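Part of the complex only, each chain left as placed.
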């Protein structure tokens, strides 16, 4: 692929910031401080990498005000170098161009409406009555259920499955292995056996959502499962039926969210965390990795519940007491009383 | 889809319970108290939703004896409203009808036996010698390995993979992304390198099992991995080689079960729990979400091991002591001895 180069002056004209050094230097790719070459632009997001800045061979660098003079390399000085770098990278790495049309080995259901500007790859199945918006790219082996709608400019990587009747917003990115709209885990005990409860809700996804590889989002039992605008989900997340995830919340890999829980907007949830069902999580809540949330959280803030690791031998000694913590607490109470008694005698 | 409506009288004739109010009212769908409309039936499973019952616009409602008079809406009074609702929903939401036949873009291996009443969708591969029972629906992109058997009336959603030589029971539901029969994690250290151990067992699955999206069940190393009748598995569960899961056990999402562990019947395992290998779990055991079971459980009952979450700042203060719990316990012992000494002096 032929890369497009931009002069620092062009970049600053587009994204702001001021250029120090030669503004006519051109760059065509971003790179790390360590690996950047001439013709590439790197960034310094934190002062602790200043030693690496000294050694970089980058053609240009993005720095904050505090580091404006930390190098003589041509540079763009701005408020937030990491965000600025993200913008420059987006400029230098546009998504691959869409090739409109339906591959002859795709199978299109009756009454499906596929925008002529959309790209449908080989071995895709589009269900009856489904709608694929303008500019969409549905890559090989994807399966779109009957009557499901995919908003414009969405990109579904190979082998994404969306069940019937779901509504996906604009500019969705769904990575390979994502499953949207499978049945929620709804069962009722009927004597000694489980009876399956039909899952008749849908999945409704807002605009500008990204969903990582092998993440699963179940359809609602009766009402819908809802993912609001701008939500970012990493890989292998499990979203159970009737969950609602508020706008612009970001969730790291391997998190499990049980049924009917509502998560606020602008939350951040760490990897492998869990949230039990039927809870309310407020807006702007941060949950640490590996933490189980077992009660609703009403206040913004940062919440944690991690067992700190140690050498196995130490852990053994310490963990043994956990099973007797109640006993330890009782002993302490007793000691207090005994000391009190001794004191009174004095 | 044209929906079929049923009168309350018809429903009660089928499932029992007594009708209060107009028994000729017809319903064609179930819904929640909040979203139900005329022509739909809802249910009150717990007294705590009584306020919502007052506000519902449902055409009919399923209630328990205690709530027989809590509304004037036409209603069915029964012992277990949730189970009753599950039955009504099953009646009103039959599975989509099977369209027998093999799609021309499916690939069928030599000697495969496919019942003429089965439906084989596009891009399916059926291996040599495989058998697909009557009434099965194998949706697009599924892959059935050589000599694998799928019992009658099973439904495999798009892109399920079953490896060779597995035996799946009747009425199996497997959701998209399920992988059955991949190699177990069997390796032996050979000097400084791992040697792979061939996994020559199978996966054997009983009748009436449901398996959630992206769940994986590995084939046995030598003997089989076994899932008994009526087991219900949620999404993203990992079942390692030679595990046996007893009949009618239900397991929530993201659980991992290590090799050669046997789980009893009628157990319930919460989301993101884990069970180490080579353990025995008794029948009727409940394991909480996020709990690691590291020893066999011989008695029915409820078992838990969760680190309770708190505000991050509090957690930091408390967790620091966990690494010194053994020291704290020693201090308490010492204090006891010192108090004893002081007492004797008195």
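Annotations for the structure displayed:
By written order: A and B. Residues from 1 in each chain.
Here, a contact is a pair of C-beta atoms (placed from the backbone, for glycine too) under 8 Å apart; a residue touches a chain by one contact, two chains touch by 3 or more.
The model shown is predicted, which means the values in this text are computed figures rather than measured ones.
The complex is a homo-oligomer: every protein chain shares one sequence, and counting across the whole structure file gives 3 copies, of which 2 are shown.
Just so it is clear, only the chains that are shown with their structure count from here on.
Here the CA centre of chain A is 25 Å from the CA centre of chain B.
Interface of chain B with chain A (complex): residues 29-32, 34-35, 82-83, 85-87, 89-90, 92-93, 103, 105, 121-123, 139-141, 157-159, 173, 175-177, 208, 210, 212-214, 230, 232, 234-236, 248, 250, 252-254, 266, 271-272, 289-290, 306-313, 315-316, 319-320, 322-326, 328-329, 332, 335-336, 339, 342-343, 346.
Only residues 105, 107, 123, 125, 141, 143, 159, 161, 163, 177, 179, 182-183, 185, 187-190, 192-198, 200, 214, 216, 218, 222-223, 236, 238, 240, 254, 256, 258, 272, 274, 276, 286-288, 291-294, 301-308, 310, 314, 317-322, 328, 331-332, 335, 338-339, 342, 345 of chain A touch chain B when the two sit together in their complex.
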